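Only a single protein chain was left out; the remaining protein chains are all shown in position.
What follows is chain A.
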Amino acid sequence: MKKTRGFKVLAMGMAFAMAAMSLTACGGGGSASKGGATTLSFGIWDEKQRPVMESMIQAYEKTHENVKINIQLTPYKGGEYWTKLEAAATGGTAPDVFWLNVLHAEDYYDGGILLDLNDYLKKSDLDLEKNFPEALVKSYNFENKQIAIPKDFDTNALWYNKEIFDKAGVAYPTDDWTYDDLAAACKDLKAAGLDEGVYPFACPIDFQTWYYPTVYANGGWILNADKTETGYTDPKTQGGIQCWIDLLEEGYSPTAAALSETLPDAMFGGGSLAMVLAGSYMTPEYTSNDAINTKINLVEFPEFNGKEPNVINGLGYAVFAGSKNKDAAADFALWLGSEEAMKIQGESGVVISARNDAQKYFADSNKDLNLAAYTNHSSEANPLPVCKSVAEIYDVELEALKAAYSGEKPLADVCEQLKTDADAILAKNKK
């Protein structure tokens, strides 16, 4: 009698303990082989791209019957995706294949969690150099090791709301507009008397979509080649930033403070902006917005200093070095760079496929819109400046520029201090 009671207690205790253990092992991705089929996990962050990723997976699974791929979606916002990925990689449970952007590539390469794809590429017929823009391939190549397959890229263009232009009797923007044309249109729109709360344009403190393109077009620079110094004190750099502050001071845009509360994308989506600059990734958002989608179109980024301003940034498919199914994962990642996969992605119109022969599908995905504005000059676009301390640099840059955008301090003074602070960060993180 007594003995059985003891066993019962022991069994119950064990059951509890095991339940607790299994709790600690929860979450995470990992991969498992079940009944001969290989299951791969695929980490992504964009809900809008889930459907197209799913159709790509379907196409892959059709020809690879023994492979099953599960999507793991973690939102990008607030760094959740990266926080989770870091923790999972440290614990050995990162997704087998996952999205990687240029911003995080070097850190992840240094962390040793990315599989070197060179051998797989040699064996396959996927020729990266021949089929992809050089800038994108190089962004994912460290010490001659290719650590990701370029997925897509984004550039910027000027969107406008036809209804507001019509009402004000101002001519629509065109592909060969210059910055001065933009400023003149802002003036005309304002003079025509817009509805209350409606502005001609928006000038938020936004690096990728607003001031980096003009900084580069103006001959300025942000980061030097060996990533030891920043170029904020260069007058040419400041000229590329000042041009947006000028428009702001003319009252063509809501204040930078107001724009930090309500993003320009939201204002444009609500019909409160006649024009806005936006990355190509905003296209599905605008076209699915019933309030504006019938009255909008886009043109190329207005020329500045006689040059075509733009910044190009992109994503890649990386393979987790600790994956239990490395070969299968690498095979899938390489396939994602194939003509077939890039075509499916391009035709969805959600993003611009990185592969040269698939870029056209994006522009063709919506005949009503001038989407070629994004791809026309993509070969001239500058890559986003990145280094290991870039998250910190972007933050001090944003914080410093607030004073210049609000008119508290002149831009030159702000940039003086900014350079000192940013260079100190570079020096500190280098050691």
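Just so we're on the same page, a residue touches a chain if its C-beta (ideal position, glycine included) is under 8 Å from a C-beta of that chain, and two chains touch if they have at least 3 such contacts; residues count from 1.
One rule holds in what follows: contacts and distances are computed from a predicted model.
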| item | value |
| --- | --- |
| The complex's invisible chain, by UniProt name, from "Sulfite reductase", "Sugar ABC transporter permease", "CRISPR-associated endonuclease Cas1" or "Pyruvate dehydrogenase E1 component beta subunit" | "Sugar ABC transporter permease" |
| Contact partner of the left-out chain, one of A:Gly112, A:Gly169, A:Gly193 or A:Gly306 | A:Gly112 |
| Which of A:Pro204, A:Gly337 or A:Pro385 contacts the chain that the document leaves out | A:Pro204 |
| Option touching the unshown chain, where A:Glu65, A:Glu143, A:Glu261 or A:Asp290 are the choices | A:Glu261 |
| Selected residue (touches chain absent from view) among A:Gly79, A:Pro235 or A:Gly251 | A:Gly79 |
| Residue numbers in chain A that touch the chain omitted from display | 9-10, 12-13, 16-17, 19-21, 23-24, 78-79, 82-83, 86, 89-90, 107, 110-113, 197, 204-205, 254-262, 389, 391-392, 395, 398-399, 402, 406 |
